[in-house]
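Here the complex is missing a single protein chain, while all its other protein chains stay put.
This part shows subunit A:
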Amino acid sequence: MLRGRRRMEGALDAQSLISISLRKIHSSRTQRGGIKLHKNLLVSYVLRNARQLYLSERYAELYRRPPPPHAPYPPPAAPLAGPPELGPLPPGAEEQPPGPMPRGCGLPEPPVLLPPPHDPAPLELPGAPPQPPSPCRDSAPGFYRSGGCAYPALPGHCSGRTTVLDLDTHVVTTVENGYLAPDCCSQCPCCCPPAPGTKRKYYPGPGEEDDEDEDEPAAGGGAAAGVGVAPCPKRARFEELSPEPPPDASNISNLISIFGSGFTGLVSRQQADSEHGQLCSKQALASLGAWTRAIVAF
């Protein structure tokens, strides 16, 4: 059914649709009259549909490959057969022990993926749940992401935050309740240990982590070596100034956080694909990173 749908749509495939849609959202920022909620909602549906198709094809391909030797966690409970109905994460995924390897980090090739949680409310993304330990729910291993669940010792840490690592610029950014913290620093001392052969920078965060132990477990790797800490007074100030966004203004930024948190996974695909010579439009995916960052920055 999916292949037939692609043919019916003509020349455009899922990836082009995604980049077109993100471009539309981005340009809607500068249109007169402000963000058109209705139009952006419709565009987000297209994004969701295209993303489902794209991810399902990826799953299908990955399914056909032999599993990698060092999968750090069990294979998904829900078998992926046919067009995957992206069901809820199996419960085991939520209880990742805060062990040496945060989820998904450091793997050059993501194993068969846990489907991101998805339910009939298409825009529901667990990007900003109020309870502390859960923000990890939505990450699939390929999404180099840490919502802080690996560090339950920091309770105030993950209230409604999503931290993403942009593979283009290797900057960790944080979206907090829909608002972007200045991305000159991250507050998650998440250390994704670099995959073999992959250089990665990160900026362990100051701010409220000032009191914390600076040698956070560098997740089993020596990743902390040689990276300077960039204290960022701006960020602390930002948090002071914007404790609670006005309820009606937050709608737009929440929409944006949906896109930011939902589609950075596609950015991470670029890494995996290029290593395996996959013919996926690298350009479209590369531009995705810039777009998602732009959107999250909104």
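In this text, a residue touches a chain if its C-beta (ideal position, glycine included) is under 8 Å from a C-beta of that chain, and two chains touch if they have at least 3 such contacts; residues count from 1.
The rule we apply is simple: contacts and distances are computed from a predicted model.
According to UniProt, the chain absent from the figure is "Serine/threonine-protein phosphatase 2A 55 kDa regulatory subunit B", selected among "Dynein light chain roadblock-type 2", "Transmembrane p24 trafficking protein 9", "Serine/threonine-protein phosphatase 2A 55 kDa regulatory subunit B" or "Prolactin receptor".
Within the entire complex, the positions of subunit A that touch the omitted partner chain are 5, 8-12, 17, 20, 24, 32-34, 36-39, 41-42, 45-46, 49-50, 53, 121-125, 127-128, 178, 248-251, 254-255, 257-258.
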